[in-house]
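Of the protein chains in this complex, one is absent; all others appear in place.
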Amino acid sequence: MKRLLSVHEAPILIFTLLVIVLFSLVTPDFLQLDNFRLILDQNISMFIVAIGMTMVILLGGMDLSVGSVLAVTATSVGIFLNHGMPPWVAAMLGIGIGVLCGMVNGYFIAYRKIPDIIVTLATMYIFRGIAVGISGGTWMNNFPPGFRFFGQGTFLGISFPLLVAILLIAIFVYLLLYSRAGRRIYAVGGNSSAAKLAGINAARTKFMVYVFTGMLVGIASVIFAAKVGSVQASTAGNSLSFEVMAAVLIGGGSIFGGVGTIAGTMLGVLFMGIVKNGLIIAKVSPFWVDAATGFLIILAIVINTLQRARQSKRKDGDLI
Amino acid sequence: MRVWIDRLPLALRTNKLIVQLLLLLFILVLFSFLSPYFLSVTNFMNVLNQMVEVGLIAIPMTLIIISGAMDLSVGSILAFSAVAMGVGFENGLNIWLCVLIGLFTGLVCGAINGYLIARHRMQAIVVTIGMLVMLRGLVYVMNEGRPISGFPDSFYFLGQQYIAGIPFNAIVLVILFLIANFFMNKTRFGSYVYGIGNNEEVVRYSGISVTRIRFILFMLSGLFSAIAGVFLVSRLASAEATSGTNIELDVITATLIGGTHIFGGRGSLTGTFVGLLIIVFLRNGLNLLGVSVLYQAVILGALLLLAVSNKKFSGE
Partner (left out) sequence: MKKTTLALLTGLLSLSLAACGNSANTQTGTGGNSPASGAKTYFINPKSIGPAYWAAAEKGAKQAAEDLKVEVVFNAPTEADSSKQINMIQDMLTRKVSGIGVSPNDAKAVGPVFKKAKEQNVQIVTWDSDAPDTDRQYYVAPATDEEIGELLAQTIGEEIGGKGKVAFMVAGLGSQNQIAKSDAAKAYFTANYPDIELVTTVSSDDDQQKAYANAQNLIQTYPDLRGIIGFAGGEPPAAAEVVEQAVNAGTLEQGQVAITGIAVPSVVKNYIKNDTMKTSIIWDPGKLAYTTVYVLDQLAQGNEIQDGMEIPNVGAVKVDGSNVFIGMLEITNENVDSFDF
């Protein structure tokens, strides 16, 4: 069964290529190296957060709080910087706060055994409140030039955030495919009672995944703050959780857990990014952009599902 | 203790309800002490008037969550049907005909959800996220996002009129809750919904069309979202493109505080109703005290965690 996984990415890959061809036919401005770089650049934080979300969804859970965690970490990084901390220290502390948020989620989910969606719905409210509270309602901005490197700098001619994203993707692909910890995630998500019989500590695996997710959101938020140049606590990352979740599921992940790959998810993020960029480049009326985006999301999932409609069987007690 | 609980599931459910009722009572007493304005008929009627839209959508949402799925598109369906109604009215149609158009629009949206999710077994969350984005976009396409108003006075009856001191829309809400509760507890339809949430295979093997039940649930969700849209337009005297944004979070929060289990199979409409009262009175009380919305969000989140971890102890 697991070997069939590679096939799961095929439909979305074909569909993405189709969309690319479509946009290229509509406007010559779309199929350009510059534009492709722009799409990657715009979606860096999505890519990074999506790695964590893939692992969460592999476990059969979901994390609604990523947007609020992003707001908390980005805001605190802003505060640290405004207090004159060196950029590296502020960034590291920010990532630490992301890890802390992940630990809060992980504790309630793994050890108190409260369903993921409830915990993250609650922490979504709580972290957002904290973010706006510590920001005092003002924007975080006027970051020092040294900090901007994290979002805009280049290293060996390649954009620094892109490099970070590629590195993280490589590490987590390796971890998921070849490390014990990674295989445990598939095992717990695929069949948690069997995993328990095999002696896997499901709670610890879950906790670890949420901590990793928190860390990844922390990294994403540093890049986000450095790139956009300002942080508004009340709106930063507002629609992030839904968008990332949609990307994971478009990329072949299953909300029932146990199915999905990081490669697929990255395709999903890329697909969403291409759609959003392409519709504007193609000069579609602004009123139609959202409508068309939603339609393409549904279409992607239709194509995805058609291919494996027959094989996917619902597991007991799980959530659609 | 454990054996006793296992043997009497009904008593268990009632006990959960008691915990929620105690919490509600506690909130009522607390705010009565903290704010002199809280304990008054006007305030209570206000709160009832305000909770109607969330409450209406919470009915089908409870059923859908009990059946083990979820509908995130309700807010967009609400706005879409509200604006469809408004556009019809702007084109000179009779207002009640427009209401029918709005309801029909909601029903169609629900049917699309249902068709994709029930018939083609797609993941409800993704399909409804897609619908959430798409319908919200279509709302802007329909009328370029401009609010529509100027409805006749007879239409405002739905959302603004009081009968014997009680808001008309709250009466409708309670009646719909009672009807839905009757269906869930006394008809086979109700037991199928619980059955699907507990073990879909068993329901299927007993010769019942799971597809049809799911389809009906999502249609209901579309219809009730549209009803909520109609009542919202009537209450606010304006059909807006932004109405219903994030309402799904309020609805799901109320349902979960009301004790419905997120993985399906367990839950009750009575619980949802109490959960609804808890969040609206909490919000109203905090508003009366002038507590900033930031703290309100934190308090709501903490309450959600508490209510659920509490249930973990008693329920399992």
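Residue numbering begins at 1 within each chain, and the chains themselves are lettered A and B in the order written.
We take it that a residue touches a chain if its C-beta (ideal position, glycine included) is under 8 Å from a C-beta of that chain, and two chains touch if they have at least 3 such contacts.
It should be emphasised that the depicted structure is a prediction, and the values quoted were computed from it without experimental measurement.
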Which displayed chains the unshown chain touches: A, B
Sole residue of B:85, B:230, B:254 or B:297 that reaches the chain not shown, by the stated touch rule: B:297
Residues from chain B at the interface with the omitted partner, ascending: 15, 18-19, 22-23, 26-27, 30, 34-35, 37, 40, 42-43, 46, 49-50, 53, 140, 144-147, 149-150, 156, 160, 232, 235-238, 240-243, 245-246, 283-299, 302-303, 306-307, 310, 313-314
Chain A, residues in touch with the chain not shown (by the definition above): 29, 34-35, 38, 41-42, 45, 128, 132, 136-139, 141-142, 152, 224, 227-239, 276-277, 280-281, 283, 286-287
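Here, only the chains that are shown with their structure count from here on.
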Centre distance in Å when chain A and chain B are each reduced to the mean of their C-alpha atoms: 29
Chain B-touching residues of chain A, taken from the complex the two chains share: 62, 108, 112-115, 117-119, 121-126, 128-130, 132-133, 242, 245-246, 249-250, 254-255, 285, 287-295, 297-298, 301-302, 305-306, 309, 312, 314, 316-320
List of chain B residues in touch with chain A within their complex: 68-70, 72, 116-117, 120-127, 129-138, 140-141, 144-145, 199-201, 249, 252-253, 256, 261-265, 294-298, 300-302, 304-305, 308-309, 312
